[in-house]
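All protein chains but one are shown in place.
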Amino acid sequence: MNAVTPIRTAAEQSLISAYAALRAAGAPAPAVEDLRAQGYSRFEASGLPHRRVEEWKYTDLRAMMREAKPLAGAPDASTLLAAKVAVGNIPRIGGSRLVMVDGFYSPELSDTGTMPDGVKVTSLANAIVGRPEIVARLAGSAAAQANAAFALNAAFLTDGLVIEIAPGTDVGHVLDLISITSAGEARLINARVLVLVGEGASAGIVETHVGPAGTDYQKNVALQVVVGNGATLEHGRRQIEGDQALHLATLDADVGAGAHFDTLTLTTGAAVSRSQLFTRFVGENSKATLRGVTMLRGRQHADTSLLMDHAVPHCESKELFKHILDNEAHGVFQGKIIVQPVAQKTDGRMMSQTIMLAEGPAMDNKPELEIFADDVACGHGCTCGELDPDLMFYLKARGIPHGEAEALLVEAFAREAIEDFGEGPLGVVEELREAMLATILDWMRARA
Amino acid sequence: MSLLEIKNLTAKLADEDKQILNGLNLTVEKGQVAAIMGPNGSGKSTLSYVLAGREDYDVTDGEALLDGENILELAPDERAAKGLFLAFQYPIEIPGVGQMTFLKAAINAQRKKNGLGEISTPEFIKLVNGKAKELGISQDMLRRSVNVGFSGGEKKRNEILQMSLLAPKLAILDETDSGLDIDALKIVADGVNAMRSPDRAFVVITHYQRLLDYIRPDVVHVMAGGQIVKSGGPELALELEANGYADIVGKAA
Partner (left out) sequence: MPAVQETVEQVRSIDVDQYKYGFTTDVEMELAPKGLSEDIVRYISAKKGEPEWMLEWRLDAYRRWLTLREPEWARVHYPKIDFQDLYYYAAPKSNPAPKSLDEIDPAILETYKKLGIPLREQEVLAGVAPENRIAVDAVFDSVSVATTFKDELAKAGVIFCSISEALREHPELVKQYIGSVVPTTDNFYATLNSAVFSDGSFVYVPPGVRCPMELSTYFRINEKNTGQFERTLIIADKGSYVSYLEGCTAPMRDENQLHAAVVELVALEDAEIKYSTVQNWYPGDSEGRGGIYNFVTKRGDCRGARSKISWTQVETGSAITWKYPSCILRGDDSQGEFYSIAVSNGAQQVDSGTKMIHLGKNTRSRIISKGISAGKSQNTYRGLVSAHRRATNAKNFTNCDSLLIGNKCGAHTVPYIESKTASAVFEHEATTSKVSEDQMFYCMQRGLTQEEAIALIVNGFVKDVLQQLPMEFMVEAQKLIAISLEGSVG
């Protein structure tokens, strides 16, 4: 049913011509040309995904992306100057700062002076030259490859970052990665980041996605992560895009043996957004924690779709996602835990919880288990409702005004997903937790 | 012939390369009450599980003869049929399975192996109610699922109820006293004492003299490092109570 899409929408047509133009202009390396062609052929075959494609059932991208904006080019000097000011206003989290403007890495705006030894940061365009192993990694997992947003990201692959952390390195502080969209005419921003955490290394990365309000720019980013054996990666993500933006983000992670991967996303921005997490255990005795808090108001739409692939035995995964919806917002959570036949002794627990603050929002949940091994303990839970009236009453009976009582309960609700993030060996993400909790309180205050 | 004869029993965890029983020797005579004491982690529960046939352990050497027959190759239910009973240190909860259903299934399994017909329902109810009353187990507990929602002490009493219904040849009580209040301890001990007989034996695993005040042991064995390191009369338990394990264990190690 979804194989043939005979009529191209305006957006699809612009994407087709954008690709043609990009091809004519040539790629930074032949390998990039191949990656682009692979991604494009997938897009060409199925077009933009729509609601009859099961994985996009609740986020009909074809309907939501009426037109495709022109592809953003590398920022010029004045754009960089303006971006510098904007970036300067974002409080820094952790040590070194890495900045991408419109999808292009900007060493000028970045601050890598305090970068510890063992961490190598290269723009993607430069990193792929003469490095077939990097190119091979960029192809992505089978799940990512089959995905429409990731395929489009590959089709327009141009720049981004490659962060390599040498085996045994303890980065010791968080890499603060800002991905900013410049003001001006709305464009389509495409960026790819690859993070390779060497064996036994540990690192923390925080991504912040920002952009101007009032313009309907489009952003399609992908972060690929390889957590080596015995390594630890803590990954935070703040999606605070401009209010009109369309934001698509893919996280594609391979977790090695005895490794530890922890990711936390806070979503408050964009008009339409989708965060996809493809995580796969490739070595035994590992642990992954995926979590997120989504706060939506107005007519915002945000989709979190995850696939947790237990491909090897003895791994543990935990997924916890919280949604707070106001006005007419629409939240989506789709989560799937797969336990492959060999993956005995798997422990997988997934939870999605929603609080609605008004009569108007809608929440769609689809938590799935797909289990082919018997010696497992897997489960999922899902709750949806308003704030507990008994608790509200109790707080108000103690003299706390309505709005404040709501804020207290919402904060407590969200905190559960944030609280023990980074409790792992790093313990340096306190700042991020604090920043996220502050954002949540601000968000609640802004309601009043 | 001794009721239980354990020779050079060596066992490790099935999943790991960790040896827990290290060539253990132990003999229990008919009619005897043998106490086993020993520091935490010395392997007392492991011994009881290996005898009962739990799959988490691999026997790598030695044998265990019950009435002269090596039982280590038998499935757990076959060992139970031969008269071996284990009162678990941590009794298992079985949600949805009614206590009465479970007890009846166990009794009938035993009767069948002895060539007897199934117990009639009135006879069964009378039997259970009688024993339950003696052990202070309420009707409400009998109506619930096996061990579900039972307090620690209630679970232990429930183990003793099962023991008295199944009337085994050899009963191993693994820390049945822990979690019991003083009255319950007395009730449980009375239950055991009432069952003492010339052809039945008890192995009582405990940390405290208190239980042994009520159930007088004939012999006391001390276990350490997966072996029996010392055996003696009831006075050994008192000695341990006063001085701890340091002397004995230190010497043995």
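Chains here go by letter, A and B, matching the order in which they are written, and residues are numbered from 1 within each.
Rule of thumb we're sticking to: a residue touches a chain if its C-beta (ideal position, glycine included) is under 8 Å from a C-beta of that chain, and two chains touch if they have at least 3 such contacts.
Model, not experiment: these values are computed from the prediction.
J.: Which shown chains does the hidden chain touch?
T.: A, B
J.: Which of these touches the unseen chain: B:52, B:65, B:127 or B:238?
T.: B:52
J.: If I consider the whole complex, including the chain that's not displayed, which of B:59, B:100 or B:195 touches that chain?
T.: Hidden-chain contact among the options goes to B:100.
J.: With respect to the chain omitted from the figure, which of A:208, A:263 or A:354 is a touching residue?
T.: Touches the omitted chain: A:354.
J.: Pick out which of A:146, A:240 or A:362 touches the chain that's been left out of the picture.
T.: For the chain that is not drawn, the touching residue is A:362.
J.: Pick out which of A:371, A:392, A:408 or A:437 touches the chain that's been left out of the picture.
T.: A:371
J.: From the list B:65, B:81, B:127 or B:238, which touches the chain that is not on show?
T.: B:81
J.: Considering the whole complex, not just the chains shown, which residues of subunit B touch the missing one?
T.: Touching the missing chain: residues 52-56, 75-77, 79-81, 85-86, 88, 91-92, 94-98, 100-102, 104-106, 108-110, 113, 118, 121, 145, 162, 166.
J.: On subunit A, what residues meet the omitted chain?
T.: Residue positions of subunit A that touch the missing chain: 54, 341, 344, 354, 356-386.
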